[in-house]
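A protein chain is absent from this complex, but the other protein chains hold their places.
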Amino acid sequence: MHKLREMMSAHPKTVASRNSDLDSAVEAIASCAQVCTSCADACLAEPMIADLVRCIRLNLDCADVCLATSQVLTRQTAIESALWRDLVNACRTACRVCAEECERHADMHEHCRICAEHCRECVQVCDGLLQTVSA
Amino acid sequence: MHKLREMMSAHPKTVASRNSDLDSAVEAIASCAQVCTSCADACLAEPMIADLVRCIRLNLDCADVCLATSQVLTRQTAIESALWRDLVNACRTACRVCAEECERHADMHEHCRICAEHCRECVQVCDGLLQTVSA
Amino acid sequence: MHKLREMMSAHPKTVASRNSDLDSAVEAIASCAQVCTSCADACLAEPMIADLVRCIRLNLDCADVCLATSQVLTRQTAIESALWRDLVNACRTACRVCAEECERHADMHEHCRICAEHCRECVQVCDGLLQTVSA
Partner (left out) sequence: MHKLREMMSAHPKTVASRNSDLDSAVEAIASCAQVCTSCADACLAEPMIADLVRCIRLNLDCADVCLATSQVLTRQTAIESALWRDLVNACRTACRVCAEECERHADMHEHCRICAEHCRECVQVCDGLLQTVSA
């Protein structure tokens, strides 16, 4: 994922001072999408799948929202702050509700424990981004 | 797209009274994603592409956000209203800023005119959904 | 979805004679993505979910592949026939394996019956597209 860092600083309109935070934020959000896709799939293979229905659904939602958010945040040309803020806010909510659900299964399932941990980190990443925009 | 309607009413936990509005909303949002993908591509083929850079960027963003939103809204199992609301809000913003930009090129480019029109409809669809949730 | 048709014919480099088939193909593939997303979600809400694990997984795969395919096929600028062919081929396979699995549950679950039907149609759509490319 170092490539993304290189890419974002090779952008003709990059804002260097801002980038180092932004690119690690984008990496965290894109990584969260993958972790959630993986958790949904691991839940699907559990014998006690019936207890994990809400977890799978929120994993899928969180993956979709994190993916879209990471795509939008990757773009540095003609940034639109209103969309940026509202999308990061939705991403924060997706990660929060997914974390809360995964935490309920963290003792039983290692994949839910890891996923919850990563979603919590992503909530903080989104908080950091939201402070940048409102500042 | 009638298939989606059939699908959503074949869902074991469907709420019939609510569905007819919801499925046409999901169709409108998914269709907006396609229209925006198509507008970005049409802009890319215009000789005056330099004037359309911001338009392409917002088209791509709007497509990403509408796609994620249509996926999340399609799911009827274990609906999470906080995510629902924040995501529809972000979708509304994506459609609004894209519509505003496309409107600036509507006289020159038929694809921008159609895209602006569809994004405006999608803003109204999102408004309708947001009223349902807050009611 | 008529908007997509309008959009694709408003493209500066559109090939009119080819378009009417192409846009309905894109619509069918994009619609299949939504139907599969919806079937995965409906399966998730079934009491007999344990019997539907493979179905959910293939629904999710088929949705991902159909979405990517519909995006790539929507673009008319600088078409690359090798990618076009290999991607439609992968889409055809995704729809075929998903149809085969859904058919096994079609008697029990109306959503699987509809989804299988739509995936089968999409296999034919892909066959039609592949004949165009190789011709």
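Observations on the structure shown:
When the chains are written out, they are named A, B and C in that same order, and each has its own residue count from 1.
Criterion: a residue touches a chain if its C-beta (ideal position, glycine included) is under 8 Å from a C-beta of that chain, and two chains touch if they have at least 3 such contacts.
As the structure is a computational prediction, the values presented were derived from the model and not from experiment.
Looking at A:Ala25, A:Leu44, A:Cys91 or A:Val125, the residue that reaches the missing chain in the full complex is A:Leu44.
Looking at C:Leu44, C:Val72 or C:Ala99, the residue that reaches the missing chain in the full complex is C:Val72. In the complete complex, the residue from B:Leu44, B:Cys91 or B:Leu129 that touches the missing chain is B:Leu44. Contact between chain B and the absent chain runs through residues 40-41, 44-45, 49-50, 53, 56-57, 60.
The set of chain A residues touching the chain not shown comprises 1, 3-4, 6-8, 10-13, 26-27, 30-31, 34-35, 37-39, 41-42, 44-47, 63, 67, 70-71, 74-77, 109-111, 114-115, 118. Interface residues of chain C with the unshown chain, by the touch rule above, are 53-54, 57-58, 60-61, 64-65, 67-68, 71-72, 75, 77-78, 80, 82-83, 86-87, 89-90, 92-94, 97.
The rule is short, and it goes like this: only the chains that are shown with their structure count from here on.
Here the spacing of chain A and chain B, counted between their Cα centres, is 21 Å.
In chain B, 67, 71, 75, 77 are the positions where the chain touches two or more neighbouring chains simultaneously.
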